[in-house]
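A protein chain is absent from this complex, but the other protein chains hold their places.
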């Protein structure tokens, strides 16, 4: 898994690629929680387009991010859900709890 | 591996995709040799763009096709060589013996 | 009626970095067996979750512990006829499984974790835990696509 951050005005976009599983999900969790709990960035956006695989530990990291965002009153947005990611989120019955956008334009819109 | 044929005027283009290895190379060899030896099509063109993997049995099938084309006096052209295919052909030191085109336009040009 | 042929056996260690290796092998195996792309992803997810649970729970995160995975093509009896299936057996020598903990949880309860067993059950046709000779065994069965009984039958 690779993760990189783009800091925009009052928001941060994380571009994530590769496999999110037990071995890599800590590398997703840590920067997400730092961004929300420490930096308290008002809007945190995850670009999942290049995610090749995600399992329950990946979904758990997304849920942790969502909960942290609620705690600090930030928005937490996912976009670029490909078939693989969509299938797993649907299986988890957690699709509805996330704010999901079609593309980056929508996700960064005022 | 998937292979399908497009019959044009005095030439046939084979679109090949997937993995060419010991288990699938017979499926490549047979239609190629039929096209050359039986149908004696003057120009046989292989589109290798969607080939994900090729090993020595795949290369052997290409060499067989080339030899059959020489026997019947047909042209035998490869195009769409991606990095994977190019690396293996280079390793085999056989790149120079094949007629290789950049794209389909060149391969079908009069 | 009870034919089974070995497709593959893998012996690995309880290191999270090995998960992708099993996924790589199984993705190809499932494709070869004729599963659709979506079914391949489901089978891979189910096995990955089972391995994740062995690493996290049976071995409590301790690395370098032995795990075995057997892949067989089997025939399961079904109303007289036999239907073809992929059987996956995972074996570990970790802490004995506590069946009481396997109940799962309400998914409405939004919290991280607790999804693994749900994913395993959703992606597989049979899920069966057992313990023999000091080893935990998880048996997963996924019916091959062409043999699925017609819907509603």
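Think of it as A, B and C in the order they're written, each chain with its own count starting at 1.
The working rule: contacts are C-beta pairs under 8 Å (C-beta built on N, C-alpha and C of every residue); 3 or more make two chains touch, one makes a residue touch a chain.
The model shown is predicted, which means the values in this text are computed figures rather than measured ones.
Engineer: Can you pull out the displayed chains that the omitted chain is in contact with?
Structural biologist: Within the full complex, the chain not displayed touches B, C.
Engineer: Out of B:11, B:63 or B:108, which residue would touch the omitted chain in the full complex?
Structural biologist: Missing-chain contact among the listed residues: B:63.
Engineer: Can you work out which residue in C:3, C:32, C:95 or C:131 touches the chain that's missing from view?
Structural biologist: Selected residue, touching the omitted chain: C:32.
Engineer: Considering the whole complex, not just the chains shown, which residues of chain C touch the missing one?
Structural biologist: Those residues of chain C that touch the unshown chain are 5-13, 17-18, 20-29, 31-32, 64.
Engineer: Touching the absent chain: which residues on chain B qualify?
Structural biologist: So the residues of chain B touching the missing chain come out as 19, 21-23, 53, 55-57, 59-61, 63-64, 66-67, 83-84, 87-88, 91-94, 97.
Following the convention adopted for this analysis, only the chains that are shown with their structure count from here on.
Engineer: Report, in whole Å, the distance between the mean C-alpha point of chain A and the mean C-alpha point of chain B.
Structural biologist: Centre-to-centre distance between chain A and chain B: 44 Å.
Engineer: Roughly how many whole angstrom separate the Cα centroids of chain A and chain C?
Structural biologist: Roughly 28 Å separates the two chain centres.
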